[in-house]
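One protein chain is absent from this view; the other protein chains keep their places.
We call the chains A, B, C, D and E, going by the order they appear; numbering starts again at 1 in every chain.
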Amino acid sequence: MFKNEEMEINLGPQHPSTHGVLRVKLHLDGETVTKCTPIIGYLHRGVEKICENQTYFQGQVWTDRMDYVASISNNLGWAEGVEKLFGIEVPRRAKYIRTMLTEQNRLASHLLWLATHALDIGAMTVFLYAFREREYLLDLFEAFCGARLTTTAFRIGGLREDLPPGFIKSAQAFQDRFLPCIDEYEELLTENRIWKKRTVGVAKLNAEDCIALGVTGPVLRAAGVPYDIRKAFPNAAYAEMDFEIPTRPEADTYARYLVRLAEMRQSHRIIQQCIEGLPEGPVMAKIPKILRSEVNEVYHPIEAPKGELGYYFVGEKGGTMPYRMHVRAPSFVNLQALSKMTEGRLLADVIAAIGTLDVVLGEIDR
Amino acid sequence: MVNLNTVLLISSLLFAIGIAGVLIRRNALVILMSIELMLNAANLNFIAFARHSGSVSGQAFALLVMGFAAAEVAVGLALVVALYRKRDTVQVDDINLLKG
Amino acid sequence: MPTMNLTQTMVMGLIQVVAVLILIFVMVPLLTFAERKVIGYIQVRLGATRTAGGHVGITGALNRGMWAMGKVPMLSILRGLPVFVADILKLILKEDIIPAKAERSVFTLAPIISVLAAFGVFSAIAFYPGALFTFPARFPIVGGLPFMGFISDVNVGVLYILALSSVGVYGIVLGAWASNSKYPLLGGLRSAAQIISYEVPLTLSLLTPVLLAGSLNFKDLSVRLSTGADMHWLAIFPLFVGFFVYTTCGFAETNRTPFDLPEAETELVAGFHTEYSGMKFGFFYLAEYTNMIVVSCFASAFFLGGYYLLPFGLQRFIPASVPFLGQPSILFFFLKVFTILFAFLWVRATVPRYRYDQLMDVGWKYLLPLTLVNLFAAALIRFAF
Amino acid sequence: MSFLRTLIPFDIAAGLTVTGRYFGKVFFSANRKKVRTRIKHFTQEYPEVPVNLQPRFRGRLTLLKDEQGEIKCVCCLACEKICPTQVITIEKGKKEGRKMPFPVQYDFEMERCIFCEFCVESCGFDSIILNHQFELAAYNREDFSIGMEGLGQNMFEPSPVGKYSVAED
Amino acid sequence: MEHLLVTIGRDMFAIFGVLALCGGIFMVAAKSAVHSVLGFLFTMLCVAGCFLSLDAEFLGMAQILVYAGGIVVLFLFVVMLVELSKYKEKGVFQLQTRSAVVAVVIGAAVFIGVFRNLLFGVASSEALVLRPELAQGLNVAQQNAQAVSRGLFSDYLLPFEILSVILLVALVGAVVLAKRERV
Partner (left out) sequence: MTEPIDPQAPAMPEAPTGPYVYDYMAAPNRQVVLPKTVPLPSLRTYQAEVVTAAAADEAKWQKQLADFEVAKAKAEVEGKDAPKPPVRAVPRKDDNDLKTPWPTEAKDADLLKLQELLGDKVEEIFEQAGERVCQVKKEAVLEALKVCRDAASLKYEMLADQSATHYPAAKDFAFSIVYHLTSVSRCQRLRLRILVPEGFIPESACSLYPSANWMEREIYDMLGIRFANHPDMTRILCPEDWEGFPLRKEYPTVGLGQRDIDFRDDRGGVLNRLAMEKAGQMGINLKQPKAD
């Protein structure tokens, strides 16, 4: 440990704070990290290969299992990608409902992030408070599609069923109780001196590095780049929604925390607009029973809670299954930035950096 | 009651152990510890004589010796660490060159 | 106090040691239970409400019957109480694993050192300044002897306690080293550095009451401080700052949040006791909670008024003639101890944890200057007025 | 003022206020006597207090029967084809006095089922549903192979698996 | 029983002293440096016990505080860091061990020869006994700490100040020595 003797330490694959089976190989000089190598693949299930052998309808169930904390966003990406591949136009009501559920799912994902990130840094009560609100959201998902986590919420061409009776009412009830809860988290964390010490200036990644490394989502926005696919390439009903892209110039962990909290408030706003402006009409487009594609390729990105989630399809002539399916998982690309964020910093900052990147291993390893 | 010569015997034996440690061990850390042991033997004598004469001077001196011991350990350990960093060893046998 | 012969002294000492041991062995499990409950309530859940097998056997039948009647079985605060027995049973019955590459002797020695250092402290702590009760004359050896509120009345009690608690660090460091594993080693190094650096402000903050009261005897010190005998009224300020610094350092000494870096589970899995299991782990656990109790006893005795009702020497405003409130009582002492223990749990549930270098910063850059200034102020008050 | 704010931890006091408030609320409401009084804690005591499931909850697959007690399934194999994990195996057969085909065997390998409800969606005869059963734990793998008949594997029984769940007994 | 207890109480110093000797021997003879440190710690605690039995309460506690709380932890710290490397000791003892042992034995013999009369002479048991009434001088009104500090801050103020300067110098020196050269 004295004479340039570095300790090599394995953070994971079984470790309380790596959020799954992430393994990070650290070279430590005392407590300072000199080299940081993320090693992934422990959860590799070959989703892309499986989807090449399943029809476009069936493939959606695998997207649930990628980013399992934001499965509705994944469903949306899949459904919209396939619709783009076939040129299907979705009814407006379905678009609104999709937008609302996706935003609720963003809330759920950000709440989970807040919970685990705070727990990593040591604040254990925020964990339970955030899970309490997430529970309401999961109840809403259960009411809509029957499952809480692996939702399989949407269908190609729209939705399977319309909203259940009473859904709007309970969603509105959640809307009413949610904003005070965010204030509560802020009271516990935002001004707390220990929280600020642990996050301000930690794991910095400026805008140039973010763009060069392909980092998207709240991490990019916390570096001051107002890039949001909901605004840049509007999908679903986002073009009709009125919301802002929260950004911060500091590009550190604290800025990401603030950006995500502000995003939660914006999502709350979007859901309110969806509830108020929900149009009447059918929820399913007219599509044939068996979809047969033409030769086509499509890359469809959406703004998942973690960043740009892109689905790349190659269609075969007359094929009912995708010839090639590829997922641009936001966590996969974002995780590349971990070594740049942490090298030269302390061991505890690695934990904060993993937390602030908000990685989900199901999505990274696919 | 305790006899003074018991104290003296034990302290001289402690001192002897310390000398033996300095002379026969090759680990610089153990040598440093042996020196501490000798200082403690001296302290024991101080206190025994203070007790014998009924004056606190000996105890005050023992306290001073303790402070010196602490200073000595700080410097000694710093030396050992510096040595280890330079030569990758704490064995006194291996330190036979003038230049590091 | 009647004079005692040697045998009587030894027997009385034995009785009192056993009493204190019983106190520890009751308080520590209750403390873990309270930790579950308090943190549970803070986190809008119920905490422990049932032990394993709550649905079988007699208690199971009882529980189910009461649920069927639409009643919550028993008082809900007490329903999880058997958990602490289950905890101890689990620790005792669990397989005691010594890793193959571990240094066996040191590995076994480390938890023992921890526990001994933690327990030994109690021999100088006075829970009550005088005799609690007198044994009736019909008892064979101890008849007519008083049962004191302390084991021994050490002249340099404060120093003794500080010295013993500084020995406790060896348990952690040796256990970490003997595990021959990397996470424990990092935890052990952190712990050694942390405890050594926080011992300085801790000791200095304790010097404030020592300076103000002019004694090193635990009992004398506490009584003099709380009654405010020959103390200027300004002394409340250095006492208050001293209390603040002492509690902060106490959190650090006992490795509690926000200073729980040696066992920061999100960084070092479980820190220095990662490789421990069974009763060896239980010893570390016991030592940590015992240390919490010790810190609470200290803070309560020196800053919060000890055996009297009001803290910081405010007791002088209540004349000794007031029947209950003016008199020293063991109840007041334990009330304060429990309050501080509750604060331990409350803070744990609220704040995040520091980073290692920030922890050192807090210790050396803020607490140490603060205590020095405080000490100087106390000396000024003592000698100027 | 800022110096004072640094010296005195107002921020931590604010956090302590939040947590302390919750402690008080839950402490005074949790130690109640009746079950159905207004409670402040969020968690539920699950096996005793039943779970409220939404009507669309997706549980275990079940075959439905019509009013005569006949199995509705007519072996169109739509569910078998659409299943993403191929957990359904149907064997077609004939039965006396029934025009439509009759499933001689309807096997459901629940250990692989992902509860996506595609089978129910594809069924044109409304002959299967996912019921509301969610305590699907068992000690043996064989317990997860559910069929129409067989030892302890009857699909029409209320709980062929999950027999070790607490709520059942 | 009573007799035994009295004996133990009277010979407390001897017990602690012998234990300290055992610890010292363990320290010198132990193969692993950590074991040496353990032995050292034990010796220090026992020496503190000796101090206590010689009516030097304050010094005993100071011994534990300074040695057990500070110095031995430092030793342990350095030993743990040094033993991290895979470097194996070639041998525990030096090459000149035998001659060293001979020298120590000769030294002890000379020592005993010179001081034999003084220590084990006929009158020694009378002259050298530690009389209990003399302990009162060390224990002014049950406050050994006060007595020691009186001595320290009145008679020996200059050595005390020199000591503080030396400590400061040692502090600076240790920091300079142990500081890593940044490349």
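Note that a residue touches a chain if its C-beta (ideal position, glycine included) is under 8 Å from a C-beta of that chain, and two chains touch if they have at least 3 such contacts.
Note that the structure is a prediction, hence the values are computed from the model and not measured.
Of A:Val90, A:Cys274, A:Val333 or A:Ala352, which sits in contact with the chain we cannot see?
A:Val333
Touching the missing chain, which residues of chain A?
Given the touch definition above, chain A has residues 40-41, 44, 46, 48-50, 52-53, 84-89, 211-216, 225, 227, 232-233, 286-288, 291, 293-299, 301, 308, 310, 312, 314-317, 319, 323-324, 326, 328, 332-333, 335-336, 365-366 touching the missing chain.
We adopt the following convention: only the chains that are shown with their structure count from here on.
Fewest touch steps from chain D to chain E?
Steps on the shortest route: 2.
Going by the average position of its CA atoms, which chain sits the greatest distance from chain E?
Ranked by distance of C-alpha centres from chain E, the top chain is D.
What pair of chains has the most C-beta pairs in contact?
B-E
Just the number, please: Cα centre separation of chain B and chain D in whole Å.
A distance of 73 Å separates the two centres.
What whole-number Å value describes the gap between the mean CA coordinates of chain B and chain E?
A distance of 7 Å separates the two centres.
Would you please write down the residue numbers of chain C that are in contact with two or more other chains?
42-45, 349-351, in rising order.
Which chain A residues reach two or more other chains?
In chain A, the residues touching two or more other chains are 2, 7, 125, 132, 188-189, 192, 194.
Could you list, by residue number, the parts of chain D that touch chain C in their complex?
12, 15-16, 18-20, 22-23, 26-27, 30-36, 40-43, 45, 47-48, 166, 169
Any idea which chain C residues touch chain E in the complex?
By the definition above, chain C touches chain E via 5-7, 10, 103, 106, 109, 154-156, 159-160, 162-164, 166-167, 169-170, 173-174, 177, 185, 188-189, 192-193, 196, 199, 216.
Which chain E residues qualify as touching chain B in the complex?
10-11, 13-14, 17-18, 20-21, 24-25, 27-28, 33, 36-37, 40, 43-44, 47, 50-51, 53-56, 58-59, 62-63, 66-67, 70-71, 74-75, 78-79, 81-82, 85, 87, 89-97, 100-101, 103-104, 107-108, 111, 119-120, 124-125, 128-132, 134-138, 147-148, 150-152, 155-156, 159-160, 163-164, 166-167, 169-171, 173-178, 180
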